[in-house]
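Here the structure comes first, spelled out in structure tokens, and everything after it is commentary.
Excluded from the complex is one protein chain; the other protein chains are retained at their positions.
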Amino acid sequence: MTDNFYGEVLADHNLHPLHRHELPCATHVCKGLNPTCGDDIELHLDIHDGVITDGSFTGLGCAISQASADIMLELIIGKSPDEARYYASLFHKMIEGKISDEELEELEEAGALQNVSKMPARVKCALLSWNTMEKLLNGGDS
Amino acid sequence: MTDNFYGEVLADHNLHPLHRHELPCATHVCKGLNPTCGDDIELHLDIHDGVITDGSFTGLGCAISQASADIMLELIIGKSPDEARYYASLFHKMIEGKISDEELEELEEAGALQNVSKMPARVKCALLSWNTMEKLLNGGDS
Amino acid sequence: MKVSEKLISKADFPVFEKYKDLVYLDNSATQQKPRQVLERVEKYYREENANPLRGLYDLSVKATDAYENSREKVREFIGANSTKEIIFTRNASESLNLIAYSWGRANIGSGDEILVAISEHHSDLLPWQLLAKEKGAALKYLDCDKYGEYKADDLKKALTPQTKIFAIAQISNVFGRVNPIKEFAGICHKNGTLIVCDGAQSVPHIPVDVNDLDVDFLAFSGHKMLAPMGIGVLYGREELLEKMPPFLSGGEMIEYVTRDGATYAELPHKFEAGTVNVGGAVGLAAAIDYINEIGFEAIEKRENELTELAFNEMKKIPYVNIIGSEKAEDHHGILTFTVEGVHPHDIAAIFDADNIAIRAGHHCAQPLHQHLGVQSTTRMSLAFYNDEEDIKRFIETLKTIRRRMGYDG
Partner (left out) sequence: MKVSEKLISKADFPVFEKYKDLVYLDNSATQQKPRQVLERVEKYYREENANPLRGLYDLSVKATDAYENSREKVREFIGANSTKEIIFTRNASESLNLIAYSWGRANIGSGDEILVAISEHHSDLLPWQLLAKEKGAALKYLDCDKYGEYKADDLKKALTPQTKIFAIAQISNVFGRVNPIKEFAGICHKNGTLIVCDGAQSVPHIPVDVNDLDVDFLAFSGHKMLAPMGIGVLYGREELLEKMPPFLSGGEMIEYVTRDGATYAELPHKFEAGTVNVGGAVGLAAAIDYINEIGFEAIEKRENELTELAFNEMKKIPYVNIIGSEKAEDHHGILTFTVEGVHPHDIAAIFDADNIAIRAGHHCAQPLHQHLGVQSTTRMSLAFYNDEEDIKRFIETLKTIRRRMGYDG
């Protein structure tokens, strides 16, 4: 298992995602597309009284985009949209290689994606779910 | 005068052309254009009973095209259209560097243009009047 | 049969000197350049560079010769009748757009049909899609089976009296299969339909003769055949090109311009607006020389051997699925595949970690992927300068993919 190309955390979230399923009655749904590779994601969020009470994703993507989506949902479920946006801003900082150690800690497992900042071709994969979430919170799609 | 860039014959035909004038009642007129440089020529021929009885040219062109036109007219006035075509074929041969010594002699003063075969950019200038004549004899323009 | 004058040698390619460990298997995307091509281009800029065609001085005559001799070399290479039929463009995409804009806008009207093979690269699809939309014509597809094969009968059925043009690649950049262009051209012409052949993947790999194939148009790119980027070719039958209106306009493609109008230059210049890319054309000619010196016989032999080796090894891996034909000889150096449970991006990333360059995605053929029911795939594509060691390295890594993604075994 130490042989894992992307490391334990990502491999685990990719092979055994917690949040990869339908969420038929979600209050919000938004689609994201990564044109470079044709990957797509559908993000479902249940938002009630200013709290993201549940969330899931569907769609096809590489390990990085899938793990990133799963980890993101793990982080934002139970939080407010503003907190979710804050995490998104931290995540962007991390990918740009501009994050402080304290901030990195706040990102919890998402920190496992830090190395993506060294893989320019994969940055879009890691960001897909985060960008889709921001689009959703800003009123994108339905 | 030995300093003449194109040699005596061409300089002379360029500066003092015999056939550069209007020919208002010519039976045949044909225009030629050298698009590379914008040079144009208007060739006038009087053809009666199968003989080119008179001819002239007007239009603007470089020394090579002007001298070539003047020398050509010198050669074909008094000849039949078929003979004129024959000279044209010899002239083409010369420009392509494929002419025999005997044939070159037949071309008389036109032989002064032999060096043009070594100036690819000027080939079109030398050929302008000859091509226009062939077009005329084959029924081009009026 | 002519014996090759030159042996295949990876040492001709400086990139492999720089990166000794690199296995380059993305040749369908673009090829690496031999030093002979780079040196020829550099020589042009050192000794022959000028604006050609209109110059009245020695250097410009040299540039003109360099350019027109390159055109003649291309003409000979694809067996065209005349250099008037050889238009230099930027790449195959531009060549195809030129046809769609110039021929298309003059000849396609509402009610007409355009037939396109479903495996076409976007560059041989979008220009037709846009044309059809603009003109109210119908865009129809000819579908292939899962082995990538197009059937003559299907083509005959798809053609109607309204079908004005049929666009198909000689070799698809996903399947690697050679389509029977000559047969299809015959069927099209019997129906009064023109045929456009996208030769981007065939011209670099097999001998192509436009007269033998009897195609109306052929498009290809220099950069996929050892030449620099920025140069491509459109072949068109003279009668067709003659009647087509100009596409891009500007310097060098006119005879005469006035305030109110213009007359256009003779072929091929009518379609080459602005200062031409002599350096690129010279590079393409040098690439053709290089290919000719090795010879297509040797090139095909090597590419087929390597394809077969890779194909057979891939077949042994149970979770690897090759797209297209089940016969190695149908693949001509292009092996597109999926690995069960692993996304093509991750596959490519792992290959990259092992210094092997392959491609993942839809390979600019999304409608084909939709047709095949796969979202994206991974592709390895080889060239004659690859060797057995490259294939071995490729197979070794391929075998590790699932394990490295966290799957057992």
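Per-chain residue numbering starts at 1, and chain names A, B and C are given in the order in which the chains are listed.
Here is the rule we go by: a contact is a pair of C-beta atoms (placed from the backbone, for glycine too) under 8 Å apart; a residue touches a chain by one contact, two chains touch by 3 or more.
Note that the structure is a prediction, hence the values are computed from the model and not measured.
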Partners of the unshown chain among those that are drawn: A, B, C
Among C:Ile78, C:Ala360, C:Ala383 or C:Leu398, the residue in touch with the chain that has been omitted: C:Ala360
Touch criterion as defined above, residue of C:Tyr141, C:Tyr319 or C:Tyr407 at the omitted chain: C:Tyr141
Selected from C:Gly111, C:Gly192 or C:Gly274 as touching the chain missing from the view: C:Gly274
Missing-chain contacts mapped onto subunit B: 1, 3-6, 11-12, 14-15, 36-39, 60-64, 66, 119, 122, 125
Missing-partner contacts on subunit C, residue numbers: 14-15, 17-19, 22, 24, 26, 29-30, 32-33, 38, 42, 45-47, 49-51, 54-60, 90-94, 96-97, 101, 118, 121-127, 129-130, 133, 139, 141, 221, 223-224, 228-232, 246, 248-252, 254, 256-262, 273-280, 345, 348-349, 351-352, 355-361, 364, 366-367, 370
Interface with the unshown chain - residue positions in subunit A: 33, 35-36, 38, 120-122
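Everything below uses one rule, namely that only the chains that are shown with their structure count from here on.
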Interchain centroid distance [CA atoms averaged], subunit A/subunit C, Å: 38
For subunit A paired with subunit B, centre-to-centre distance based on mean C-alpha positions, whole Å: 80
